[in-house]
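This is the structure I have questions about; it appears just below.
Coming up: chain A.
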Amino acid sequence: MENPYLPYPVVIDKIITETEDRSLKSFRFVFKNPGDEEKFAYNPGQFAELSVAGKGEIPIGIASSPTEKGFVLFTVNKVGAVTSFLHNMKEGDVMGIRGPMGNWYPWDELEGKNVVIIGGGFAFTTLRSSIIYMLHPDNRPKFKDIKVIYGARTPGMLLYKDEIEAWAQRDDIDVYLTVDATNDPSWKHRVGFVPAVTEEVAPNPDNTYALVCGPPVMIRFTQPVLERLGFAPGQIIMSLEMRMKCGIGMCGRCNIGTEYVCKDGPVFTLAQLNNMPKEY
Partner candidate 1 sequence: MIDYVEKIREAARRLLSEGKVDVFIGFRKGTVPMMSEPALISDVSQVDDLWWDSNCGINLANYITKRTDRVGIVAKGCDSRNIVTHIVENQIKKEQLHIVGVPCRGMIDRRRIGSSVEGEILEVTEDASLVTVKSSNGQKAYDRNEFLQDNCSICIHRNPVIYDELVADPVPEQENVDRYEDIRKIEAMDPASKHEFFTKLIEPCIRCYACRNACPQCYCPTCFVDESTPQWVGKSLDPTDTMTFHFLRAYHLAGRCTDCGACERACPVSIKVRTFTKKLEKDALELFGWETGMSIDNRPPLDVYRPDDPNDFIK
Partner candidate 2 sequence: MSDWEPKIVTFLCNWCSYGGADLAGVSRLQYPPNIRVIRVPCTGRMSPKFILAAFRHGADGVWVSGCHPGDCHYIAGNYYARRKFALLNNMIEYIGIEPGRLHFSWVSSAEATKFQEVVTKVTESVKALGPAQHYIKTEAKVA
């Protein structure tokens, strides 16, 4: 019997400090045992349990794309016992990852559609995965227009800055960056909240899906904007967070009504969420 609780051992290959306040770091892992990488086959939108021996496990969205081979990438916010410890680990240290877990963005359904990606703050991780995935030459023809709206509190709080700037130079993707406020004269992009920028960019809802990921306050104000623009609840796709332990629908804590966010989610359409109890 495969033990779904047993993490794959991984080595920290690279640690990147993402934000100016150093609260977010990206960890690039390589699998210790050959063959494990194949077993860890994932889709953009899934998450995994990062497992630190002696500290515990934390569920984190996978920031790398399956089209990137040889490593997996996670961006971790420093909040509790495990993440604080993780932030002090070094390249070369050994830990574990367990997964992939949960469902993913509905890539089959998204084929032939326009995709609007709306992200805020550090919730951009699985969206990065999605963008890299869609921009891959094998995949790019499958999707029509791709628009990305991404906001953070300040320029220094944006994740994956270099990559995003590079995307902004491309003509097969439209990138709209915004910050809540800044006095940095070199900032060339927008200033304002994500919902307002969404309203301004006004993506056409026809044949379009929106992937929305961000802090609750961003979601609360972006949702009505999308609805005003004509997006139906089935076209708005979100990824939820919950406290999790097992990640496989067994330990019982992450349910919203009948659905376990770890196994039946974390990706839900707004149409699905509208039918679920408001307890998240």
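Candidates were picked such that all candidates are chains of the complex that A comes from, given by their letters.
Everything below uses one rule, namely that a residue touches a chain if its C-beta (ideal position, glycine included) is under 8 Å from a C-beta of that chain, and two chains touch if they have at least 3 such contacts; residues count from 1.
In this text the structure is predicted, and so the values were computed from the model without any measurement.
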item: Options 1 or 2 - which one, within this complex, touches chain A; value: 1
item: Touch list for chain A against partner candidate 1, complex; value: 80-81, 84
